[in-house]
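Written out below as structure tokens is the structure these notes cover.
Complex shown without one protein chain; remaining protein chains in place.
Our next item is chain A:
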Amino acid sequence: MQFAIKLKGQYVQIIVHFPTSVCLVGNCPGRNDFQWCFSQVKGAIDEDVAEADIISTVEFNYSGELLATGDKGGRVVIFQREQESKNRPHSRGEYNVYSTFQSHEPEFDYLKSLEIEEKINKIRWLPQQNAAHSLLSTNDKTIKLWKISERDKRAEGYNLKDEDGRLRDPFRITSLRVPVLMPMDLMVEASPRRIFANAHTYHINSISVNSDHETYLSADDLRINLWHLEITDRSFNIVDIKPANMEELTEVITAAECHPHQCNVFVYSSSKGTIRLCDMRAAALCDRQSKFFEEPEDPSSRSFFSEIISSISDVKFSHSGRYMMTRDYLSVKVWDLNMENRPVETYQVHEYLRSKLCSLYENDCIFDKFECCWNGSDSAIMTGSYNNFFRMFDRNTRRDITLEASRENSKPRAVLKPRKVSTGGKRKKDEISVDSLDFNKKILHTAWHPKENVIAVAATNNLYIFQDKIN
């Protein structure tokens, strides 16, 4: 804050400093003490998990009112947040089932004699343009645009058919009436409005809606296509890294995302730990990147597994569009888009696994693809780990916390206790040793509400929702 006063006939400039972090109600950039409480858990309690019930993607919509999950059985379940009731102003609304539908069915590729899984790989919401909600859901081969609309009225008093729906004999009609709209129980309908098929030879790993709200990209192992939301029979191929000779293939695309504000910019990550930023204005085929992000390898930690653990499993732009975050097997890195030679921040997720890489290679866990997400203000990031643990990092205070998604901590509004994995020889009380970790309980998918401190964590077939205590 600056102002000038007149002192002895001369103007003197006075500069007054106020503390820069101002605590706002709700999202507090300077706050460093989230207290996460259990809110809800969805899904079966059974120990026997049906393969089809395993959640494969979680995504909040733009307002946070809706939360969508996809599973291995090809189903999409959408939860809606209850409006805050006046009776309990301090407790936030719960998420309840809003709509469930079968998005994808298993298919069979007759040419290659292979099944095409119905597992939903990604769901991305479209910005809401009218009363209905729209989302894109994709399996390995086909992307579908679903429209979810509500119906809470129906017309009654038709002339040509009676209440049961049977047609009336026109000769029996003696008078005319105007049908009236009567309220009915809310019905939520999901209908597939577009089907974008036959464009991907390899398995689709990412879809991303562009900031122009007209186009979106879809990426498979070797190619990225750009679609128009209205046009299903063609797409533009914008990245193609397939070598002429497949024997020379050493690198695949692992994730891709559109920039949140610049509709001509997108990034894609690779299995070699590199990220390429491309500008669609530069060329029709963006094989040559505008920026190339790679951290030089530390020669002292080189091993046969170095490449595998450097493979990036997820890439996400910050909401501001200035940073991006990548997840590899052991760490999360935050990159400044203006600096290509190294990340600005690196967070270790589970460094204690570095000495176990051989076993993790043997049981294939080393190929697990963990996702990561930002909070609404880009001040914190979250990612999953094993044993149903998930990790959160505060970028301002550099503090981190490990929490567990389990039914044992599922008393309403119970504060989650931080967890710790013991790495040394002595195991303290309440710590868990590395060898006791359950590698079948992996948290691959998490999502953070776009505006509030509410998080959704998918643990195999259960969806946990946690809220910050202040909320």
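In the analysis below, contacts are C-beta pairs under 8 Å (C-beta built on N, C-alpha and C of every residue); 3 or more make two chains touch, one makes a residue touch a chain; residues count from 1.
Criterion: contacts and distances are computed from a predicted model.
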| item | value |
| --- | --- |
| Per UniProt record, name of the chain withheld from view ["Cytochrome c oxidase subunit 3", "Cardiotrophin-like cytokine factor 1", "A-type voltage-gated potassium channel KCND1" or "SERTA domain-containing protein"] | "SERTA domain-containing protein" |
| Residue, one of A:84, A:115 or A:162, that touches the chain absent here | A:115 |
| Residue touching the undisplayed chain, where the options are A:159, A:237 or A:320 | A:237 |
| Hidden partner chain, residues of chain A it touches | 109, 111-117, 140, 198-203, 221-223, 225, 233-237, 240, 245-247, 249-252, 254, 271, 285, 301-305, 307-308, 311, 355, 357-358, 361-364, 367 |
